[in-house]
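Of the protein chains in this complex, one is absent; all others appear in place.
== chain A ==
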Amino acid sequence: MIYWHIFSAFFIANILGYGGGPATIPLVQREVVNRYGWMNTEEFGEVLALGNALPGPIATKMAGYIGFEQAGLLGAVVALFATVAPSLMIMIAFLQILHRFKDSPKVQRMSLWIRPTIAILLGWMAYDFFYSAYTDIGWVHTLVLLIMSFYLLERKKVHPAFVIVGALGYGAVFLGG
């Protein structure tokens, strides 16, 4: 029964959560805190805070941990499966169809026409990240990190891994206070 509850909680949260992992967090909270009462709001907040401090997608970290706490290893597996599998299957089915007809002018036009929209969506996300950095660490640190990372990534073609590790180091030293 607990496995069924875990499955349905994370299935519902993620199938309704448009806009990637962060958009599903309030839905996860509604299932986990309000419907099933597995934790209170404060505990949920702590799990979320730790999740945000660690790398990787947030929705799956929450699902894995909450599933594990409720029903051990199998609980974690069930929660992760419910989070990831349904939308992934739809995605694979759609893209296989698209791939089969990829030489059709209609399909080529589909890819082309959505590009400016993707550019806007990515630009918007970029702005979100800049804005939250600005409110969080102020404009001086934001600008320093922005200019340094742009220079390294775009001009010097440094691999993002090194730039991210460098930014983590910068943050640990200058932004910890």
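Brief remarks follow.
One rule holds for everything that comes next: contacts are C-beta pairs under 8 Å (C-beta built on N, C-alpha and C of every residue); 3 or more make two chains touch, one makes a residue touch a chain; residues count from 1.
Going forward, contacts and distances are computed from a predicted model.
The unshown chain of the complex is recorded in UniProt as "Chromate transporter", chosen from "HTH-type transcriptional repressor YtrA", "Chromate transporter", "MaoC family dehydratase" or "Sulfur carrier protein".
Listed for chain A, the residues touching the missing chain in the whole complex are 14-22, 24, 46-47, 49-61, 64-65, 68, 76, 80, 83-84, 86-88, 90-92, 94-95, 98, 105-106, 109-130, 132-133, 136-137, 141-142, 145-146, 149-150, 153-154, 159-161, 163-164, 167-177.
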